[in-house]
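Written below as structure tokens is the structure these notes are about.
With one protein chain removed, the remaining protein chains of the complex are shown where they sit.
And then subunit A:
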Amino acid sequence: MKDTDIKRLFYAHLFCVFSIILTTFIPSLFLEEFSVLETHLTWLCICSICVTILNVALYLLVKPNPSSKRSSISHKISRVLKSCVYFSISCLLYHAIIVLYGAPLIELMLETFLFAVILSTFTTLPCLCLLGPNIKAWLRVFTKNGATSIWDNSLQITTVSSVIGAWLGAFPIPLDWERPWQVWPISCTLGATCGYVAGLLISPVWIYRNRKQLTYKSR
């Protein structure tokens, strides 16, 4: 592992963080009456799209796993299509899990689904970018000794921290503070976003500090 790798990771993550920060106030220049809390769904869409574009662009630029042997057009297209299918499946799965966790089933369906979408954006999309549509690889990465590069490590950290952020976001909902951000699903989406940002910031630092212990087997 080289320090340059960590540097690349760090800059890539910084880009992501900035883009998320930008989504909170750039749209208000173009859209009237835009605010993160009041027009939350719009912000969710913007944020999700932004993160998606940035992730894909960074993946194309940085190419963390340059090990694709076949590179025919048809193969690429099938990969992209597969990724899209996987992404939508993950949205549906997240939606199901959120409903099982106690979200209302019928009311606020759109809100719940957008929450699922943003969670997928923070967790599934990086997986798709880094590992491709390959469930086996995903499952491998999320085991104790499964990471094979610092990218895998950062994937672990950002994914887990986004999910934990969303989980923690559910805690203020029952409180009687009557703040606008306590409304479902705002606190959860904000929690997920904060978790994702925290994961983005923590992972390079954590990897840098543990760079001695991290030894990857080549596969």
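Note that a residue touches a chain if its C-beta (ideal position, glycine included) is under 8 Å from a C-beta of that chain, and two chains touch if they have at least 3 such contacts; residues count from 1.
Criterion: contacts and distances are computed from a predicted model.
The listed choices are "GPI ethanolamine phosphate transferase 3, catalytic subunit", "RAB, member of RAS oncogene family-like 2", "Radial spoke head protein 3 homolog" or "FAD-binding PCMH-type domain-containing protein"; the UniProt protein name belonging to the chain that is not shown reads "GPI ethanolamine phosphate transferase 3, catalytic subunit". If you put the hidden chain back, the residue from A:41, A:54, A:99 or A:183 that touches it is A:99.
Among A:142, A:181 or A:208, only A:142 touches the chain that is left out of the view.
Subunit A meets the missing chain through residues 97, 99-102, 136, 139-140, 142-146, 148, 167, 170, 173-176, 178, 217, 219.
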